[in-house]
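To start, the structure under review is shown below, and the notes come after it.
Complex shown without one protein chain; remaining protein chains in place.
Note that the chains are named A and B in the order they appear, and that numbering of residues resets to 1 at the start of each chain.
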Amino acid sequence: MTSSSLRSLAGTLVAIAAVATLPWWVADQYQLHLAALIAVYWVLICGLNLVVGFSGQLSIGHVGLLAIGAYGFAILAGRYEWSPYLSLLACGAIGGLCGFLLGLPSLRLPGFYFAMATMAFALIVAELTLALGDFTGGGVGLAVPPFPEPFASPEGFYLLAAGAAILITWLTRNVAQSQWGRGLIAIRDNPVAAESVGVPVFRMKLLVFVVSGMSAGLAGALFGSLQSYITPDTFVFELGLFFFVCIIIGGRGSIYGPLFGTIVLTALPEMVAPLAKLGNLFYGLALLAVVLLVPEGIGRVFEVLSARLRPRKLEHGAVEPDARRLAELLREERSR
Amino acid sequence: MGFRTRSWLAALALVASMPAWAQSTIKIGWLSSLTGPLSSAAIAENKGVEFAVEEINAAGGVLGHKLELVTRDTAGDPTKAVSFAQQLVFSEKVHFVIGPVNSGETLATVPIVARAGIPNLIIGTIDELVDAKKYPRAFRAINTNRQWIEAANKYAIEVLKKNKVAIIGDTSGYGTSSAKTATELLAKAGIKPVFSTLVDPNKTDLTDEMNKARAAGADVIMPWSAATGLLGRLINARGDMGWNVPIVGHPSVMAPAIRKLINKPQYWENTFAAGPVSTTFRADGKLPERTQALVDKLRPRLGGGEIDYLFWWVALGYDTVKIVEHMVKTAGGTDPAAIQKAFETTRELKGAYATYSWTPEDRNGFPDLDITVNVANTLKDGSFKAAPR
Partner (left out) sequence: MIVLVSGLAAGALFAATALAYNVMFSTSKVLSVTTGHIAMLGGVFGAYVITGLGLSPWLGLLAAILVGGLFGYLTDVIAIRRVVSRSDEHLWLLSTLALATIVQQGVGLWWGTEPRPFPRLIPQDFSAGLADQKYWLPIIATGLLAIGLELFYRRTLYGKLFVAMSEDTFAARARGIETDRIRALSYVIAGVIGAVAGFAAGQLTFAFFALGLTLTLNGFIALAVGGLGSNVGALVGGAALGLLNAFSANAIGGEYQNTVSVGLLMAVLLLKPEGLFGARNVRPV
């Protein structure tokens, strides 16, 4: 094991330990709720990141899949009294199925068409939750049951959500670092070239989209349970925009950038009252600033900074070829 | 009397155990959608809330404690409302929560505030919001949707003698559920609507819907929607068609915003809506004393001229804080259990908006008697004339 991979392993362990012990060092239940909300959002955003950040398909309508997961959970676990765990898995499956059905026609479309199709999907889901009142409670909405012990308390629920978030982070990290992730990035940067070197472009895009649908379905179930009550007003189009903005601001093609984006964009408006007043205007301004100034995202700024700081330490040791960074640099050179 | 003494003792014990209470404030959390698409009611209510807090504090506070208002703007978003509700009860440790304003948000926050055991004043109208068993400390100050709809139905059927009803709702959450309740309540009176439809609140033209209602033989139009744009188009469509059919429905058909949206002032004739007695001019042309007193006190703060809000929103906001004051005085402190008891034993508390009574079984404080039907185009100073009977 090289020293750098040891260091990243240690970092990962520290991060997991920090996330797992959070309930014992946050100030109060409200902050714990925020942390749980971030974890739930992250379950969705992490899957969406594969679509937006890696394969480059700009979906602004994942809030529709979130709504399907949440309503699915409320109906299965609440009305039909399925086991919450079984319902949770079923919501993941339903989310994946809906992702498949949405992706099958729309992923063939060019960028803007695809973005509009996902937006229309979110609007249709919102319309149907209202229109199918006997099933979804219509405008009044539905109560969503909590998870049983040990996940019923706020601490327990947070740990469940955090566990799901860590699991999905681990999964997407593996995907991103595999041959697969490279293939996805190739699709994002140049689909024609990717196809010509034998990347099954459409199949990969669809598969990733289905995965994101599953994570959105899971996130929806958790989100519903966290909110404890859902109405169509909960799943506004702006929420879908928010997920999307988190990824772009954090940085496409990275995992920790969007994580950072999710944490900051969820927590900031809650902490800083003037920002809350601006509401979605703030997200618009942040998105514009990032696109114009650092299109690679905030995460990239940190990468550059840490890359500048690091060589000084290396002077003391033997110089090791860092194949991964080299490859990355080469890739960036190419995409420029 | 025995209860009084006991709660006083409990309060004394509380004071003894926490000397800080002597200097501390009574914190009121106020979840208000001051921005966003549903802000007009919240902005008006906020005027009342802020004024009441200032007035009470200027008079020395409650039991020697100042009130501290902790306002959070939810922008009408249930997710934000849930977060802010958690913040208020767990971080800010407020003693009361007022709001949120919209039913969609309130449905989501009530269980959270209930879990924390904090008294919650409900100002949303959807019937499902209060439940003495599930949410024992949630008490409603506003009327229910059912009360609005029943009053309007009764007026259409018994006074106007119309029974060919056309129901028009909008496709928002509030609109669909209200239209459904309206249909159910009409069915109880043995009436099946001749025409019923839901319309996108942004639909540009309602002439078609009105034509269909007319073709179906409707003799009264009952819109259940809070979207003023939609209601403005509805009234315009009726006027442009030259169809003199009465409109009886949601209070939003008499909102000040409608006056500006309609093509001609006379289009607003023959339009009625359910509204509270407190902002209804009596036969002698005067408002009820308690309302008039509040109007006089508030007028300088609302710009000095004619009041441009539905005044009962302001009165409701004012009352919520006065209710808090009353409950703290009755309970002798802010202990939630004592506050709950104080609510449950409150009979005929006279406010500017209504006369409230709560019981151990009923969390709805607004009496049926305090609702009436108004004539929309008599809007003056945010108040109305009563509909002719």
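Operating definition for what follows: a contact is a pair of C-beta atoms (placed from the backbone, for glycine too) under 8 Å apart; a residue touches a chain by one contact, two chains touch by 3 or more.
Small disclaimer: the values here were computed from a predicted structure and weren't measured.
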Which of these touches the unseen chain: A:L6, A:L86 or A:I124? A:I124
For the chain not shown, which residue from B:A187, B:M241 or B:A293 touches it across the whole complex? B:M241
Among the options B:K161, B:K260 or B:R389, the absent chain makes contact with B:K260
Of B:T25, B:N163 or B:T207, which residue touches the hidden chain? B:T207
Sole residue of B:S32, B:N46, B:T171 or B:T330 that reaches the chain not shown, by the stated touch rule: B:T171
Residue numbers in chain A that touch the chain omitted from display: 56, 58, 60, 105, 109, 111-113, 115-117, 119-121, 123-124, 127-128, 130-131, 191-192, 237, 241, 248, 278-281, 283-285, 287-288, 291-292, 295, 335
Which parts of chain B are in contact with the chain that was left out? 35-40, 171, 197-200, 202-205, 207-208, 211-212, 228-229, 232-233, 236, 239-242, 257, 260-264, 267
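Assume only the chains that are shown with their structure count from here on.
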Let me have the rounded angstrom distance from the C-alpha centre of chain A over to the C-alpha centre of chain B, please. 39
In the complex of these two chains, what residues of chain B are touching chain A? 35-36, 72-73, 75-80, 82-84, 86-87, 89-91, 102, 104-105, 107-108, 110-112, 126, 128, 171-178, 180
Chain B partner contacts - residues on chain A that touch it in the complex: 27-31, 33-34, 37, 127, 130-131, 133, 138-141, 143, 227-234, 236, 238-239, 270, 276-277, 279
